[in-house]
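Excluded from the complex is one protein chain; the other protein chains are retained at their positions.
Letters are used for the chains, namely A, B and C, taken in the order the chains are written, and counting of residues starts over at 1 for each.
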Amino acid sequence: MRALVYQGPAKKSLEQRPIPEIGASTDAIVKITRTTICGTDLHILKGDVPSCQAGRVLGHEGVGVVHQVGPSVTTFRPGERVLISCISSCGKCMYCRRQMYSHCTSGGWILGNTIDGTQAEYVRIPYADTSLYRVPDDADEEALVMLSDILPTGFECGVLNGKVRPGGTVAIVGAGPIGLAALLTAQFYSPAQIIMIDLDNNRLEVAKRFGATSTINSARGDTAKEVMKMTGELGVDTAIEAVGIPATFELCEDLVAPGGTIANIGVHGAKVDLHLERLWDRNITITTRLVDTVSTPMLLSSLRANRIDAKLLITHRFRFVDILDAYETFSHAADTRALKVIIEI
Amino acid sequence: MRALVYQGPAKKSLEQRPIPEIGASTDAIVKITRTTICGTDLHILKGDVPSCQAGRVLGHEGVGVVHQVGPSVTTFRPGERVLISCISSCGKCMYCRRQMYSHCTSGGWILGNTIDGTQAEYVRIPYADTSLYRVPDDADEEALVMLSDILPTGFECGVLNGKVRPGGTVAIVGAGPIGLAALLTAQFYSPAQIIMIDLDNNRLEVAKRFGATSTINSARGDTAKEVMKMTGELGVDTAIEAVGIPATFELCEDLVAPGGTIANIGVHGAKVDLHLERLWDRNITITTRLVDTVSTPMLLSSLRANRIDAKLLITHRFRFVDILDAYETFSHAADTRALKVIIEI
Amino acid sequence: MRALVYQGPAKKSLEQRPIPEIGASTDAIVKITRTTICGTDLHILKGDVPSCQAGRVLGHEGVGVVHQVGPSVTTFRPGERVLISCISSCGKCMYCRRQMYSHCTSGGWILGNTIDGTQAEYVRIPYADTSLYRVPDDADEEALVMLSDILPTGFECGVLNGKVRPGGTVAIVGAGPIGLAALLTAQFYSPAQIIMIDLDNNRLEVAKRFGATSTINSARGDTAKEVMKMTGELGVDTAIEAVGIPATFELCEDLVAPGGTIANIGVHGAKVDLHLERLWDRNITITTRLVDTVSTPMLLSSLRANRIDAKLLITHRFRFVDILDAYETFSHAADTRALKVIIEI
Partner (left out) sequence: MRALVYQGPAKKSLEQRPIPEIGASTDAIVKITRTTICGTDLHILKGDVPSCQAGRVLGHEGVGVVHQVGPSVTTFRPGERVLISCISSCGKCMYCRRQMYSHCTSGGWILGNTIDGTQAEYVRIPYADTSLYRVPDDADEEALVMLSDILPTGFECGVLNGKVRPGGTVAIVGAGPIGLAALLTAQFYSPAQIIMIDLDNNRLEVAKRFGATSTINSARGDTAKEVMKMTGELGVDTAIEAVGIPATFELCEDLVAPGGTIANIGVHGAKVDLHLERLWDRNITITTRLVDTVSTPMLLSSLRANRIDAKLLITHRFRFVDILDAYETFSHAADTRALKVIIEI
């Protein structure tokens, strides 16, 4: 089969690989029909993810058809259409039993990281019964691909952790794909205001179309002041960090109202300054989270009920033979205006 | 009347003052019978609390007898014994209606800060109906003084925010009065482990007597390692910061388990390093809080039911004429082993 | 002034009354601009509410302008436009401090019940600071009248108590005004399904327009079976009872899924059969509630943000002189298709 293989920092190639085989009895082999590229894949290619070694097939998102199942798999049979979760969950360990699948002691984020991933014709999925979700044969596969990672991440790390609520006020710092996923899923809770903050006017326009009630280009430098003005000088109930650098996290510290929450989604490479000398008495909450994908069943229900238009996030489509072009397009998002790219296999 | 008056940084005196008078119709005048000194009073004397100006009568804790009430006060009558909350709550503003009395738009922590306080023979209490609590005539006044500030602070900022729970593991960094108040109130929830961490062996011995299941003298420098060993290499579900300096907050970052909470109680004068490069994917929560005293009714019930021995915190007793000695004792706690000092008026 | 006065069972009249005067210092007198009629007013007229005696001015909903305030009122001034809550809250008692205003020891539902109400040119509002809400001068008064009672009732008793959530399934039994208020406010949480159940096809058509995803006319008698079919034989996560008779409550017992909630809104005059022999092991929750109007600030924010179209509930408009016609129309809802009637004063 063909597979997109990480060859060490800044190097990747589309190459031939053997079709993966059942290893453990709980494995399934899934024939991929559609996958996508994640910001994390770009991180790997920068050499920022030491757990991912050269030779690894990338990708942790996708939809496909069950090809083969191990003898212990009871929920799925060959031929069934499935959504692949970016998080593998054994269903047995202390963390899985607490619904914290991200910290599964033998799973978590391993696909396209410590084991071969979904940017290939076939993928081996460990713990298939608790890491795959059956989907109707007539479901829209493109929309479903958004449920592997980006929508649960925006929803769990940003919206749920941020306690977005009816009548509340939300600021989302960063209008990239993940910030926009938070924007889309925040609307499940009908907040009164969703203020989108970014440096890129194109993305802010997209945010407006996706439901932001107002936008701020933070290049102007008085973002906190503007947010205060928009919120009656209170600040926001929920500040969602969707960038991953100190400046944006510290902006959130300036935006959050007394009693509010900063929900971090960003993948940070450096420490940030936490201004406890100002915040110690402000009754705020700060949360971090690697997505657990515990919300996948709920997102599937919402998608089926047309409560969310997941395909809004998709800007480009490629055939698998053109996956290197897809990477090119996705990694130059400022120019290409790419959000999520669909790769059909 | 006599009153302890802040005279600017490092200066205080016991002087004569006129008995306060009803200002607003919601005021009460309370004749103080017992008060105490708080770490915050020492902060004021260091000049660290700019809102508190020279000339201010200090103190925000105490028990007394209602002397006079304004015409709108409906809950209390002269002669009734009352507990004074360190937080004044108007009961009407947006924050009070959300039970976040600490941020009351015209109250909050004002006693002994922006208005005259309780280290005096009489004190004017604004919003008496929602800032005083009636107590039985036969109640133990010394125990009650611990409910003005220190026990609700340890409980709300540390225990409730820290989500202490049956079977859980707790580390409390700082075995001063506030850390010990968190220790006492954590036991309402019967956690499996409460690890107390401090530099002072005397305080750690006290912590043992107060219910800590283990103690660590952090002078040895391998505190995180020891906590990991004590918790099966998981870290603690709840790390309570009860000191207020960067080193202790950052220690909490090292102690907290995936899925756990850092509950800050400490009053910080400087920013801290938040190591998001390590913590972004650990599913942790960090909270800050100025006490709301929303738990006062519950603490009164618990005290009445003998579910907590509040007097354990009291180490010294003084007459009001000796309040300068009380300050001396309290401010040299390392030598005097003072926790809370009772001043009888 | 003119006022609609209850004259004992089945009797009411529009008569002259003196303008009410400030009694307690916390009172305000509000000049009513718009009011409405509630199902409860009809209950009173049937003689079913013994606390309401002949001679009482009816009505507990309305919008108006502050005419006069008592000396303790600090939040409002004459000339300000206000929304009147159907629940009077002293802000001081144990229940008010727990946000359970419905059980305020000196307030609760008293307007148009134990004290004169809002179907008059002027009304005296006790505890004005904590029972009125300021509204912008340019706000839509008709929409606001829906926030006095019906929307908070549907939301708090039905939606919040019923734990309506994104992706969840909801059945609402009763498509009268209160069921429809639950339907409108349930959509704040974007459930996947909202099944509306009633005997009246007109009301079910209205429900469709208001956002129901499906409707069932329960006259057919196989309602539970139909709901099971619609929910994959699971039942609903939330069953909202919005009628108030044994048959509809017991229907909810048949509809609720394991782990689900029955949220009662209906005013019941008789006991119901609770089939614990079937339900004891089903992990269900049943809730009852008199509206607390604790959600009024949130509903005001949502209205301002156009997250809810409150005016959908309004079917008829009357001048105050025609209030007897308004009662006629409202009490023959099956024929007139009345939901809420606005009375302009």
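Odds and ends about this structure:
The definition used in the following text is that contacts are C-beta pairs under 8 Å (C-beta built on N, C-alpha and C of every residue); 3 or more make two chains touch, one makes a residue touch a chain.
Computed from a predicted model, the values in this text were never measured in an experiment.
Among the residues B:A54, B:A247 or B:M298, only B:M298 touches the chain that is left out of the figure.
When the omitted chain is restored, the residue from C:R17, C:K208 or C:R289 that touches it is C:R289. The chain omitted from view is touched by exactly one of A:G91, A:G176, A:G211 or A:P246, namely A:G91. Within the set C:T36, C:Q193 or C:N264, the residue that contacts the chain not displayed is C:N264.
In the full complex, chain C touches the omitted chain through residues 95, 98, 100, 102-103, 244, 249, 258-259, 264, 266-277, 279-290, 292. Think of the hidden chain as still there; on chain B it touches residues 165-168, 187-190, 192-193, 213, 297-302, 304-305, 307. With the whole complex as reference, residues 25-26, 71-72, 74-75, 91-92, 94, 96-97, 99, 129-130, 294, 297 of chain A touch the missing chain.
One rule holds for everything that comes next: only the chains that are shown with their structure count from here on.
Chain geometry summary: the mean Cα position of chain B and that of chain C are 42 Å apart. Among the residues of chain A, none is found touching two or more other chains.
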